[in-house]
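Reading through the C-alpha cells given below for one structure.
Heads up, one of the protein chains got dropped from this complex, but the rest are sitting where they should.
So that you can tell them apart, the chains are marked A, B and C in the order they are listed, and the count of residues begins at 1 in each.
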Amino acid sequence: MKTTILTFGIAKEIFNGASKEMNLKDGITVAELKNSLEAAYPEMKKLHSYLIAVNNEYAEDDLVLDSADEIAIIPPVSGG
Amino acid sequence: MKTTILTFGIAKEIFNGASKEMNLKDGITVAELKNSLEAAYPEMKKLHSYLIAVNNEYAEDDLVLDSADEIAIIPPVSGG
Amino acid sequence: MIDVKISAEPLDITTCIMKTTDTECGGIAIFIGTVRNKTNAKKVIRLEYECYQSMALKEMKKIAADAVRLSGIKNITIHHRMGILHIGDSAVVIAVSAPHREAAFDACRYAIDTLKKTVPIWKKEVFEDGEVWVSAHA
Partner (left out) sequence: MIDVKISAEPLDITTCIMKTTDTECGGIAIFIGTVRNKTNAKKVIRLEYECYQSMALKEMKKIAADAVRLSGIKNITIHHRMGILHIGDSAVVIAVSAPHREAAFDACRYAIDTLKKTVPIWKKEVFEDGEVWVSAHA
C-alpha cells in the first residue's frame, strides 16, 4: 500500500522533509514499519526513542496499518 | 509596669479597641499575661487559640516582659 | 530577589510576574488567592482584611528567605492586599522563579501554606445575615 508518513523535529531532518511517500506491504504492523524506517534511514536508530502515531494517537507495536491511516513519526517530545 | 497591648481581629473587638493600656506586675511572663487577659476578658478563652507577640516575634510562655516591649495579642491568623 | 508587600490597593498580577521573571530561570510558579462567593454554602458579600503590619512584613520576609534557602529558588514575590475585598478580588499573589520548575512549585506551595499559618493577617467574612472572623473559634 502507498501511504504518506508525517515527520517532525529531528525526524523531519533525517527524512529531509515534513512528509514522505512510502510503499509499504499490506497488513504491515507498527513494529514492522519501524524496522523498515530504520533500514532506510539508519539515523533513526540513533534517536533516544521514537513512537509512531496513527490517526493522532500513539500506536502499539502490534497495530496493523491501513492505507487510509494518518501515520506520523514522533521523535522524543520537548514541549514546555 | 504600665504597658500598651496591641490587639487585632477578633481580639480588637473583645478589647473594644486596637490597643489597651494595662498595669502589669514587674517581671510578668507571657503565660502570666495570658492568665490576666483571660481573667479580665473571659471571651479570650473562647478563641480557638491565640499567641502573644513581643517585638514582632511570636513569644514563648516563659518569656519575661519588659515595659519597653511592643506586646500584641495574635488571635488565629487567616491571611491568604 | 525577594519582594514582599502589603497593599491597600488592588494587586497587580502582571507586575508580580514581571518582577519575578529571570532569564536564568525556566519556570515561574504563581499562586493567586481570590475571594470566593461562598463559604460553606453561605453567600459571601465581602471580606475585610487587616494586619499587624510590621510583624506581617517580617514574617513574609522570613517565608521568602526560607523558600530561597530550602528550595534553591532564585526569586520570590509575595504581595498581600488589605482592606475591603469583593468577590473575585485577589487577596494574595505569590510568584516564584527557579531554574527548574519542581523547586518553583515547591516554594510557591510552601509560601502560601506557611503564610496562612504564621503571618498576622486576619479576615472577616461578611454575609447577608452577619459576619465572622475566619478561624477565630474552633
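Throughout what follows, a contact is a pair of C-beta atoms (placed from the backbone, for glycine too) under 8 Å apart; a residue touches a chain by one contact, two chains touch by 3 or more.
The structure presented is a predicted model; accordingly, all values stated were derived computationally and were not measured.
Enquirer: List the displayed chains that the omitted chain touches in the full complex.
Expert: A, C
Enquirer: Looking at the full complex, which residue from C:85, C:112 or C:136 touches the chain that isn't shown here?
Expert: Checking the options C:85, C:112 or C:136, the one contacting the hidden chain is C:112.
Enquirer: Using the document's contact rule, name the residues of chain A that touch the chain not shown here.
Expert: Counting over the whole complex, chain A touches the hidden chain at residues 6, 8-10, 13, 46-48, 53, 56-58, 72, 74-80.
Enquirer: Tell me which stretches of chain C touch the chain missing from the display.
Expert: Considering the whole complex, chain C reaches the absent chain at 13-14, 17, 21, 23-38, 87-88, 99, 101, 104-105, 108-109, 112.
To be clear about the criterion, only the chains that are shown with their structure count from here on.
Enquirer: Quick one: name the chains whose C-beta contact count is the highest of any pair.
Expert: More C-beta pairs are in contact between B-C than between any other chains.
Enquirer: Take the average of all CA coordinates in chain B, do the same for chain C, and state the distance between these two points in whole angstrom.
Expert: 26
Enquirer: So how far apart, in whole Å, are chain A and chain C when each is placed at the average of its C-alpha atoms?
Expert: 48
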